[in-house]
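Structure provided below as structure tokens; questions to follow.
Excluded from the complex is one protein chain; the other protein chains are retained at their positions.
And now, chain A:
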Amino acid sequence: MLKVWKMKKQQASDEKTKPRNSAAKIRIQKDISELDLPSSISITFPNEEDLLKFEVVIKPDEGYYKNGSFHFRFSISENYPHDPPKVQCTQTIYHPNIDLEGKVCLNILREDWKPVLNLNSVLIGLQFLFLEPNPDDPLNKEAASELRSNLQSFKRKVTRSMGGEYMDNVYYTKVTV
């Protein structure tokens, strides 16, 4: 019995001294090492010590947004993978599912997030938004209704906005390279 107490004490003191990586860090490290991305998606770490914050660039190789280079800031909360990654577009772009402040509407980043999803699935999902913008789940309602009602005009507006210019009093970031 005495020995059990001794062991318990030892365990408790181990707990205090053992340097612990947070669950979120352990998990994101795994996610990063398992990334299997197409050449159209790249990821960079501004601070290599901090794996919870990074930047992602998507260069769609087909679709309305071809030739664009779209930048996103990712931030992983300490509650990952129970909370989804936070994703913000750092440019002002014309897209039915991304508003002018850069908020992104993607089901797996919100209501359909599950902890068994990983970073790879989020990045592929984000790229998919540029290949198939979804007018039924809009954040930029004007762009969504344009996509639904007048495809030609939508395409023109996408191309114009990507070149970097004023459209309806909004200055869109130049995203073409």
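Please note the rule applied: contacts are C-beta pairs under 8 Å (C-beta built on N, C-alpha and C of every residue); 3 or more make two chains touch, one makes a residue touch a chain; residues count from 1.
In the analysis below, contacts and distances are computed from a predicted model.
Per the UniProt record, the chain missing from the shown structure is "Anaphase-promoting complex subunit 11", taken from the list "Proteasome family protein", "Anaphase-promoting complex subunit 11", "DNA replication complex GINS protein PSF3" or "Dynein axonemal intermediate chain 1". Screening A:K114, A:K141 or A:K155 against the full complex identifies A:K114 as the residue touching the chain left out.
Of the options A:K6, A:K30 or A:K53, the residue whose C-beta touches the omitted chain is A:K30.
Contact between chain A and the unshown chain involves residues 11, 14-15, 18, 22-23, 26-27, 30-31, 81-82, 111, 113-116, 118.
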